[in-house]
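Here the complex is missing one protein chain, while the rest keep their positions.
Think of it as A and B in the order they're written, each chain with its own count starting at 1.
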Amino acid sequence: MADRVVRVLVGKPGLDGHDRAAKVMARALRDAGFEVIYTGIRQTPAQVAQTAVQEDVDVVVLNNLTGAHLEVFPLVVEELKKRGRDDIYVLATGVIPFEDVELLKEKGIDEVFGPGTGPIHIINWIKEHVLGEKQGE
Amino acid sequence: MEDRKKILQVKEDWLSTDYAKFVAKVPERKHPFMLDSGIEINPLYTPADLDEDWSYLERLGFPGRYPFTRGVYPTMYRGRFWTMRQYAGFGTAEESNQRFKYLLEQGQTGLSVAFDLPTQLGYDSDHDLAVGEVGKVGVAIDSVEDMHVLFDGIPLDKVSTSMTINAPAAILLAMYIVVAEEKGIDRKVLRGTIQNDILKEYVARGTYIFPPRPSMRLIADTIMFCAEEVPKWNPISISGYHIRESGSTAVQEIAFTLGDAIEYVKTVIEKGMDVDKFAARLSFFFASHNNFFEEIAKFRAARRVWAKIMKEKFGAQNPKSMMLRFHTQTAGSTLTAQQPLNNIVRVAIQALAAVIGGTQSLHTNSYDEALSLPTEESVTVALRTQQIIAYESGVADVIDGIGGSYYVEKLTDEIEKKVWEYLDKIEKMGGMVPAIEEGYIQQEITDAAYQYYKAVADGEKVVVGVNKFVDPNEDLTKFHLHRADPTVREKQVKKLKELREKRDNQKVRKLLDDLRKAAEDENTNLMPYIIEAVRARATLGEITDVLREVFGEYRPPVIF
Partner (left out) sequence: MRNKVSKKKRLVLTEEEVFRRLIKGDEVGLARALSMIYREEASSSLLSRIYAYNAEKKEKAKIIGITGAGGVGKSTLISVLAETLLKEDKRVGVIAVDPSSPKTGGALLGDRIRLQHLFPNSNLFFRSFSSRGMVGGINPFIFDAVSVLEAASFDYIIVETLGIGQDEIDIVHMCDLTALVIAPGLGDDVQFLKSGVIELVDLIVMNKADLPTASKTVGILNSYTRMVENHPDIVKVSASKKQGIRELIAYIDNKWCELKNTGQLVERRTTRWKFQVGNWMRYIVGKKIHGFVERGEVKPKTSPYEIAISTLREWGCEV
């Protein structure tokens, strides 16, 4: 048990019901050796944040395909802050146009994986940022 | 086929000599060649590869005749092209109305309405859960007033309108009827479609509200109401599109869609309506994907299986009840953000497969969809793609031009066989509702989706511009993106407030109460009650809330 297991929450805030991408992502993260918690669809930002806190995850991966990301994703960051856990990484995925990337980062999203990226990019990012940090400690 | 033996002999000889020698020199690209549906592709098909008892008259027959393999109409596109119908709608009703008028001017022949998610889930725009979603993936409709704006200046007695709406479909149909009637148009002449297919929402698209059983009742109510009152309306569009888009194979797409359809037919028959009274108005909606021959064979197989189901299982007499009429959309999930212009080509190939496969209407995707909402330019290119296929390619001048291709006929047979295997299994589980409640369907789709993902991730499946022929200098930032108006929610909230002040609230309360009582009695058709509530300006959210109270809300099983 000594080796560090990364815990990741895959969250779907907003009303988007398309969960193929989220489920494929959850499975790919599992196969990368992470413990993956999935919230299911139609979550409020507060639901996602409380889940992240209770599960003590390292990373929250948000997915939304409806274009609500600009409003909804920053609310998750806020809710995490309210609960004293804004140290948890928050990643944004979905149909996110390039011009929104900086806007999301300004609002506390750590990285954006928009069109043209896939689970592999997210896995690598998590390995670097979460496990890399561990090595440096 | 009198020369079957001879052909097999010569084929065997060819395989062991010419073919084998060549393979020894230049090995084949794959071992084996497979379709995602799990069907192995042989190097070559001959008449002798068809089943020994293969009969032209039994398996193909003639267009417009059972089993409709070659098409549902006697002349197909020699008479009239398929309906070119582009899905549109975003922001406010005013904006969508303008887009509709633009598309009609461009030569589009039918309207297709996309609704935003709060509308699809039966929430008014001022609901807490609507934050960030109002007007995002479609138009926001809160009451019949918004519907009036949406169809302002559009002759509802002349156009046909397709509405992508499911859980609250009965309410949106009621709004359409009320709008027409308030314009002085009889509901009997209205033409169009509501999607109204809840079962695929549980397995693929996610916009369910109520549990399966009360949802099935609502659907039966709309089907039966339309059969009597709105005879030219398609009260349901049983959809494989979203099942396919959520990662299923072509075989699963057809099997699960027809499985859903069987469930709807059963439900209405159990309510006491004769199958021939409503079955002719059932319509279908499929995806057209990349594998050209597989897709064509899929459409042909679907027609044949459905005809058999209706004739043999449900005892339909009217040939129209046995016809599988369908809308097709090209596969959004195949579009790539990288090198987006390539998507025009993908869409063209997929659209061609749909037309050769005999579709009744078609939506072609816009090439920039993987990036964001399509622009006017990209929507136009998509429509032009259909027009080029219709007017320039010549494929529309003959009926089922690919019929008789040994490969396509064999594939049609094999897909049909696999579809029946699934349908038998589902029937043993007690039908689609138990199969969904137990998560069987969801698991099958999720597994297929993950396999596809892994095949692309491992490079086994090539996606041009993504895992091969990648442009290292590509700049994904240069595209102009349409952004929905961020103030739509404010506007809708304001309109709602005004509406609630203006209308006769006492009357609304009474009509909602009537609706509640009607909902509690399973044998009462809810459509007339919903229409009266809509006419009195009850909102979508208010009506849905009444039904939520009576029916409860659906919670999905946990499937990865």
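FYI, contacts are C-beta pairs under 8 Å (C-beta built on N, C-alpha and C of every residue); 3 or more make two chains touch, one makes a residue touch a chain.
Everything numeric here is computed off the predicted structure, so don't read it as measured data.
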* Structure fact -> Residues of chain A touching the missing chain are 1-2, 4-5, 26-27, 29-40, 43-44, 46-47, 49-51, 53-56, 58, 83-85, 87-89, 98, 101, 105, 110-112, 114, 117, 121, 125, 129, 132-133
* Those residues of chain B which, in the complete complex, touch the missing chain -> 211, 438, 476, 555-556, 558-560
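Just so it is clear, only the chains that are shown with their structure count from here on.
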* List of chain A residues in touch with chain B within their complex -> 14-20, 23-24, 26-28, 38, 40-42, 44, 66-68, 70-72, 75, 95, 97-99, 114-116, 118-120
* For the chain B and chain A complex, residues of the former touching the latter -> 117-118, 120-121, 128-133, 136-137, 201, 205-208, 245-247, 333, 336-338, 370-373, 446, 449-450, 453, 457, 466, 476-477, 479, 481, 483-484, 556, 558-560
